[in-house]
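All protein chains but one are shown at their positions in the complex.
Chain naming follows the written order as A, B and C, and within any one chain the residues start at number 1.
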Amino acid sequence: MFDTNELVLNMGPQHPSTHGVLRVVLRLDGEKVVDADVVIGYLHRGIEKLSENRNWTQIILLTDRMDYVAAATSNVGYCETVEKLMSLEVPRRARYVRTILCELQRIASHCLWLGTHAMDIGAMTVFLYAFRERELILDLFEEFCGARLTYNSMRIGGLPLDIPPGWDQKVLEFCKIMDGKLGEYEELLTHNRIWLDRTKGIGVLPASEAIALGLSGPPLRGSGVGRDVRKDEPYAAYDEMEFDVPIGTAGDTYDRYLVRLEEFRQSLRIIRQATEGLPEGPIVGKVPRLIKPPAGETYHAIESPKGELGYFIVSDGKSTNPYRFRVRPPSFCNLQGLRRLVRGHLVADVVALIGSLDVVLGEVDR
Amino acid sequence: MGQAIAFYTLAAFILGFAVLVVSTKDTVHSVLFLVLDFLFVAALYVLLAAPFLAVIQVLVYAGGIVVLYLFVVMLVNLKRAPEAHHDPHRRTKLGFWLAAAVLVELGAIAAYGPAASAPAVTQTAAMPVSGNTEQVGWLLYTSYLIPFEIASMLLLVAMIGAIVLAKREL
Amino acid sequence: MITPTHYMLLSAALFMIGVIGVMVRRNIIIIFMSIELILNAVNINLVAFSNQLQNVIGQVFAIFVIAVAAAEAAVGLGIILAFYRNKETVNIDEMNLMRW
Partner (left out) sequence: MVDNLIIPLLKIVIVLNATLVAVTYMVLLERKVIAWAQSRLGPMRVGPYGILQPIADAVKLMIKEDITPTRADKWVFTAAPIIAMVPALIVYAVIPFGPEVSLFGRKITLYITDVNVGLLYVVSVTSVGVYGIILAGYASNSKYPLLASLRASAQLISYEVAVTLTLVSVILVAGSLSMVDIVRAQEHWHVWFAFIQPLAFGIFFIGGLAETNRAPFDLPEAEQELTGGFHTEYSGMRFALFFLAEYANMIVVSSVATTLFLGGWLRPFPNVAALGFLDPIPSWTWFLIKSFVFLYVFIWIRATLPRYRYDQLMRLGWKVLIPLAIANLVVTGIVKVVLAT
């Protein structure tokens, strides 16, 4: 519509649907996006550098602040990395509880994603429905560790405390509720003509490109690549669980949506198995009083709700803090796909695509 | 009396806004005054017992054509500094001469024109319908059917022409 | 008492304002708007006489005038846009490619 000049539109850092302080500089031809520059760093707090000056236990608290909608997953990832560095054995019960927490967290995070994604496309009711169910999970977490957002709920070598009595029953009850609510979301969206129009064929990403961009998690699986750290390199108790890894076919926004919806179901399946088969026993392994891993380096990845969350830690074996601490945040890596995805689409699709990548800026900027 | 007050008020507004249309520097303001002008012309049509035409005037002129103008002005003015709104090539002198000539002319007409009103002709065309809208419609679809169809063809051609002109690649 | 003369005077004044606009302004959009004013002046005359003669033919013609004005605006503005795209100006003095 603007013939001779391209319009440069600054989306963010203060914008209702960039999910935080993401800034996207769009170059528009009319409403069509010619190019996009993704500008990040507005939420940088230097967590990686900070961690090099904290002792090993204090870092758990910092990992909460990365992916703040899935804090427990970050905790688990970090603790397992340190355990790997120290070759610590984690008791089976602790591993089971970790699995339950991770999957509850995945559902909570996906609820938030579903709500905001639908809200971006204009379906406001789904947002509140999804938050209603997320609330139940937050209640469960509150009962488990006392916090609702930044849990700090993991300790190196196991759990800080055992699950409260009756908690596992509540988890099972939640699973039952959630089963029904998933149908509600699907009713509002999955076969909705407008939703299909808005998501099908938007941001198509073939498998080869998704791999080349280094995507992980649902955006990668939506493109048809069946990579899931839980299956490929099992951690916690995932090797004892039975679940499927849903993959998409077309690699568009709709497939990424379907993949995440199926992940809801698989997560519920895992939670049921883990809760019902929860073994008795200690919750903490044999952990020395002063945590001081031997010199060495390790990389350990887990499947966070957003994708592959990896920690690379170097220990010099002398001090009580890591020598080098580096995170591979899934949001950051997935966000690299945005520029490729939005080209040639309309402004309205940009928000849908940001939503379908499901980034959390706390994790992108760290 | 009431009619005279209405006429003079409307005429004052019509002429005043018309002057503003051609004299305002900012093109968007000019377009706005044009809309107001058309609305007052529509009011004049109501005064002249032509309500259908008045509504058409608002619908087509104010609601359609001028919106088009506004669009074009917005597209054209988009990236330009405010001084670009100015009109460096104004032929002001010519304009004032013309204005003076018109004033003289109008004065002459007013002075020598028939002061007495012509007797109102009450010859009504024989039409099977009454009411302004019905009469206009009747004429359009009987005596003036062919011009009407030609007008619609003209609009179609104009539409296609505008699309061809304005679209970058077909 | 308002006679057709009054309407004719009004119409003539409006017409001349339009003509002056065409002569004085060099912005092609303003010139187009002045032409719209001229067409409206014509319409006022037509409707005034239609009222005087108690005959709606004048109004029918006014409708044709409006149709022509709509067509003119559509094509004219299309030309302006195409012109602006090539020359980045709306000044009519620079529209001299076809002069010779």
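Assume contacts are C-beta pairs under 8 Å (C-beta built on N, C-alpha and C of every residue); 3 or more make two chains touch, one makes a residue touch a chain.
On a predicted model such as this, the values are computed, not experimentally measured, just so you know.
Peer 1: Can you list the shown chains that the hidden chain touches?
Peer 2: A, B
Peer 1: Just to verify: which one of B:V19, B:A62 or B:A158 makes contact with the chain not shown?
Peer 2: Missing-chain contact among the listed residues: B:A62.
Peer 1: Hey, which of A:L140, A:A301, A:V351 or A:V364 is the one touching the hidden chain?
Peer 2: Checking each option in A:L140, A:A301, A:V351 or A:V364, the one touching the absent chain turns out to be A:V351.
Peer 1: Tell me where the left-out chain touches chain A, residue by residue.
Peer 2: Residues of chain A in touch with the missing chain: 1, 7, 9-10, 15-17, 31, 118-125, 128-129, 132, 188-189, 192, 194-195, 197-198, 346-351.
Peer 1: Where does chain B touch the missing chain, residue by residue?
Peer 2: 26, 28-29, 32, 35, 39, 51-52, 55-56, 58-59, 62-64, 67, 70-71, 74, 131-133
Everything below uses one rule, namely that only the chains that are shown with their structure count from here on.
Peer 1: Using the average of all C-alpha atoms in each chain as its centre, how far is it in Å between chain B and chain C?
Peer 2: Inter-chain centre distance comes to 7 Å.
Peer 1: Where the centres are mean C-alpha positions, what is the separation of chain A from chain B, in Å?
Peer 2: 62
Peer 1: For chain A, which residues are shared contacts with two or more other chains?
Peer 2: 3
Peer 1: Two-or-more-chain contact residues of chain C, please, as numbers and ranges.
Peer 2: 81, 84-85
Peer 1: Per the contact definition, I'd like the list of chain B residues that touch chain C in the complex.
Peer 2: Per the stated touch rule, the residues are 3-4, 7, 11, 14-15, 18-19, 21-22, 27, 30-31, 34, 37-38, 41, 44-45, 48-50, 52-53, 56-57, 60-61, 64-65, 68-69, 71-73, 75-76, 87-92, 94-95, 98-99, 102, 105-106, 109-110, 113-114, 116-118, 120-125, 132, 135-136, 139-140, 144, 147-148, 151-152, 154-155, 157-159, 161-166, 168.
Peer 1: Could you list, by residue number, the parts of chain C that touch chain B in their complex?
Peer 2: Those residues of chain C that touch chain B are 1-10, 12-14, 16-21, 23-27, 29-30, 32-34, 36-37, 40, 43-44, 47-48, 50-57, 59-60, 62-64, 66-75, 77-82, 84-85, 90-91, 93.
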